[in-house]
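Shown here: the complex without one of its protein chains, the others still in place.
Presenting chain A:
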Amino acid sequence: MWLMQPFNEGATRLFLGVLLACLALVTVLHLAVPAGHPLHVSAYTVTLLGKYLSYALLAVAVDLVWGYLGILSLGHGAFFALGGYAMGMYLMRQIGDRGTYGDPILPDFMVFLNWDSLPWYWLGFDMPWFAFLMVILVPGALALVFGFLAFRSRVTGVYLSIITQAMTFALMLAFFRNEMGFGGNNGLTDFRELLGFDLRTDATRLGLFIATGVALAMGYVLCRAIVTSKLGRVSVACRDAEARTRFLGYRVERFQLFVFVVSAMLAGVAGALYVPQVGIINPSEFSPILSIEIVLWVALGGRGTLYGAVIGALLVNYAKTVFTGVMPDAWLFALGGMFVLVTVFLPRGVAGLLGYLQGLRFQGQRFNRDRNETQSRDISKEASA
């Protein structure tokens, strides 16, 4: 039996408070502390943290479908990458005639391939509002079509995981092709400006970091609103006893589709925030390995808590940065080792450990309360007798 932790108001406030405090702290340490001081946070670190935060938002999106709806998506990297590509297309159009070949309209790779006009699906991406809308709509549309077909046929469990994996793999192969018009295996890069801000300045990097943090906070609040609503309780019901939920009159496949699409849109936003910070988007983001890694973050952090997903994403990616710097070859072993240790000793992840520690305190309080109640009941019984 796997119980859902009651959604703790305090935990949410604590999480948001810590997140905003960290954003403020990093900003202050970056701006106010002079370079060379041991407490100074460099622009490199700010960007790295911004990347972690976009991963954290992606992890929250995965936790929404996996933790609360019981759908293990091994293809969320696809939605992340599609959001990233939509942002990348906008950034490519912003380059204008400053590319190597100096074409005012066509991105460099299209000139290189001797294309003479933009493909129709590149139209409109010079307008930021359109591009940002596509960041949400394209992953949402893919999730809608994919989910509609899968959930209507009542594909769940392992089979669904496998076809999500197949979906992201197919997209990766497609985006590797030059004829697709997304830059082939080089992807989209050499970005310069976002909304008029030069991407190479420290101020823009800090701005992107803060924007990502705010997006994570908003995504978290949105997911929290969903899981604490009646719809969230129906999702948990679908997760634990799908047939029973259907019998109560809920159209399970529609609930699955709704939550899946919301999650895909969040993943798209995470991808769009990721791309300007790392400066490149290429088909490797579609790789099935990445999608599996996302699930590992959530499992390590603790499934079905939302904040656990954030903790997991930050911990694993920090460990990855450290390990790939010190012992690049050992990273996959370390990741595997962490996963085994957590599965054996912390079956509900880091968040489960936090919940357990809190639970000990809570049980203590409850024990005292129950004991007081029992005593007062005994007293009232004696009084009436």
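Keep in mind that, in the parts below, contacts are C-beta pairs under 8 Å (C-beta built on N, C-alpha and C of every residue); 3 or more make two chains touch, one makes a residue touch a chain; residues count from 1.
Heads up, the rule we're going with is that contacts and distances are computed from a predicted model.
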Chain left out of the displayed complex - its UniProt protein name, from "Urea transport system ATP-binding protein", "Imidazole glycerol phosphate synthase subunit HisF", "Molybdopterin-dependent oxidoreductase" or "Cytochrome C biogenesis protein CcmF": "Urea transport system ATP-binding protein"
Hidden partner chain, touching residue among A:D103, A:E193, A:D240 or A:E293: A:D240
From A:G10, A:P34, A:P104 or A:G249, residue that would touch the chain that is not displayed: A:G249
Where the unshown chain meets chain A, residue by residue: 1-4, 226, 229-231, 233-234, 236-237, 239-241, 243-245, 247-251, 254-255, 258
